[in-house]
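Only one structure is covered here, and it is reproduced in the block below.
Omission of a single protein chain aside, the complex is shown with its protein chains in their original locations.
Going by the order they are written in, the chains are A and B; count residues from 1 in each one.
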Amino acid sequence: MTENLPRSVIEPKNPRLNVSRNANLPHVPGIRVGPYIFLSGMGPIDPETGERNHGPIAEQVRTTLANMQHMLESAGSSLERVVRVHVVLADLADMPDMERVYREFFPIDPPARTAWSMQLRFGNGCEIECVALAT
Amino acid sequence: MSPRREVIVASPRPRDAGSSVGQPASTLVRGGDFLFVSGLAAVDPHSGERVRGTTAGETRQILANLKQLLEAAGSSLDKVVKVNVLLHSMLEAPNMNEVYARFFPEPPPARTVCGARLPDGAKVIIECTALIQ
Partner (left out) sequence: MREVIAAPLPGLDLRQHYGHHQSPAIRAGGLIFCSGMLPVDPETGERRHGTLTSEAHVIFGNLKLLLESAGSSLDRIVQVHALIYDSIEYDVLNRVYRQCVANGPPARTVWTAQIEAGFKVQLDVIAAA
């Protein structure tokens, strides 16, 4: 039985994607605990400018997933190691556009996923979080 | 040694809860000690077609399917550790709970229930994490 799993904070190599630090929010971008990585929900932040990308939903989803990939790779993991994803959309009508982009990032053996719609902050069209294996 | 990550193909393969365009999610993914199950909407396990009914009816269909999926993957309802239930309305929580209580044996897993806007007219979506073996 495993106990006292070691924990460490995960930060993106690109500091512009460290939203919690940049906005002084009380969370971390992600945590590694034992064999697992838990990432905080990510929104469509432009990796060049650090500003929110509020273009069409397809672009927002692409930006968000690319950022998630960056976050995982910063921690030595990858999209292939993701086991669970939560996709939250501000508008249910955006599901088909989200799907088209999503499958580009998870083309083979995609992770488990639950997708639904809720009110999102900052005018974001999507927020995506995941659990991954660290190695 | 790296923990195993493995997609487990359910047979028959229900359609993903949130998809109308094929299968962008794997229903069951093993990661290390755990089985991560995608959010399930009510589907007919043979045809994969969406089943629409009351919240209680959809809950019953989802959990019956979940039982089959877990057992086929070497797990079971009594190995589930955490469940997230999404309802189209929290007013339906007691109806969902009454059915739910009949499926999960003692002692039941941890659970969080909340109300949200669900895709494809689903009244309830249930996802869970279970121990494998």
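One rule holds in what follows: a residue touches a chain if its C-beta (ideal position, glycine included) is under 8 Å from a C-beta of that chain, and two chains touch if they have at least 3 such contacts.
Only a predicted model underlies this, so the values are computations on that prediction, with no experimental measurement involved.
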item: In chain B, positions touching the absent partner; value: 32-34, 78-79, 81-84, 87, 89-90, 93-94, 97, 100-101, 104, 107-116, 129, 131
item: Contacts of chain A with the absent chain, listed as residue ranges; value: 1-5, 7, 9, 20, 25-31, 33-34, 36, 38-41, 86, 88, 118-121, 127, 129, 131
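We adopt the following convention: only the chains that are shown with their structure count from here on.
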item: Chain centre separation (chain A, chain B; CA means) in Å; value: 22
item: Residue numbers on chain A that touch chain B, as the complex places them; value: 35-36, 80-81, 83-85, 87, 92, 95-96, 99-100, 102-103, 106, 109-118, 131-133, 135
item: Contact footprint of chain A on chain B as seen in their complex; value: 2-3, 5, 7, 16-21, 23-32, 34, 36-39, 84, 86, 116-119, 125, 127, 129
